[in-house]
Each structure stands twice: as C-alpha cells, then as structure tokens.
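One protein chain is absent from this view; the other protein chains keep their places.
Up next, chain A:
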Amino acid sequence: MEEISFRVGFVVLDRQILDRDGRPAGKVDDVELTWEEGGGPPVMSALLTDSAALGPRISGRAGRIWRSAMRRLRPSVPEPARIAVEDVTAFSPSARLSTAAPEQVGLVEEWLRDHLIGRIPGARRGDDAGE
C-alpha cells in the first residue's frame, strides 16, 4: 500500500463521508490504526463511522451518557461501521468513497423511512413536482 503521511486529526477526522453517488453517509467519527509486523509506525487502515464510533471519542460525562444511551438503544450492533482506506478516493474536504456506504450506516435511516416518514402522505414527493 502506498504510504503517505498527514495529520489525521486535521485532514480525516470529523469530515463528511460521501458515498459513490455523492450521498451523505455520516461523519468520519474515528479511524482504525494498524501496526504492521516488524514494527514501524502505525498505518491508518480504515475509517470508522456511526454512533458506536463517536461515543468513545467524547470524553468525560457527556461521552459516558452518550455511550450508555447507545448501548440501550441498539444492543445488537456494538461495532462501528468500518470503511477500508482503499475505498476512499479523497479525504479532504470530504471523504469520498469509490463504493457504496456500508449497510450498517443506513440502518436507522431505512427504519425511519419505512416505519415513520414513508407512511406520511406526500413523503415521496419533492419540491420540484409542484413547480
């Protein structure tokens, strides 16, 4: 893998993720670092997103409240969504992916679409239809 160095905190973290079609797919909530065998500095191997990744980054009481709320709300998915660094075509100003976003990213969105928003009349009509 090609090795480039930059400041992760500045260039990667907290940036908007856009999938292959330019649709927003969350924020870069954290990154995964991997130590290669034989030592050397760690290499960024994946972007992490989703509420499960955001909690640990928020320290103090606010972070604890966030984490326990997340555990209660969705006990089945404790792992953050992982996007391999190879799938990222650009980091800045937004993290652009060459693939679709991981399925897990859209779970809440889809649930709300199917169970709440999609059931309200007119949910499938955009602004331009009336113009």
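Quick notes
Here is the rule we use: a residue touches a chain if its C-beta (ideal position, glycine included) is under 8 Å from a C-beta of that chain, and two chains touch if they have at least 3 such contacts; residues count from 1.
Quick note on the criterion: contacts and distances are computed from a predicted model.
Of the names listed as "Mn2+/Fe2+ NRAMP family transporter", "Nitrous oxide reductase", "Protein-export membrane protein SecF" or "FAD binding domain-containing protein", the one that matches the UniProt record for the absent chain is "Mn2+/Fe2+ NRAMP family transporter".
Here one chain is not drawn; of A:L13, A:M70 or A:A100, the residue touching it is A:L13. Think of the hidden chain as still there; on chain A it touches residues 9, 13-17, 23-27, 29, 49, 54, 57-60, 62-63, 93, 108-110, 112-113, 116-118, 120, 122-128, 130-131.
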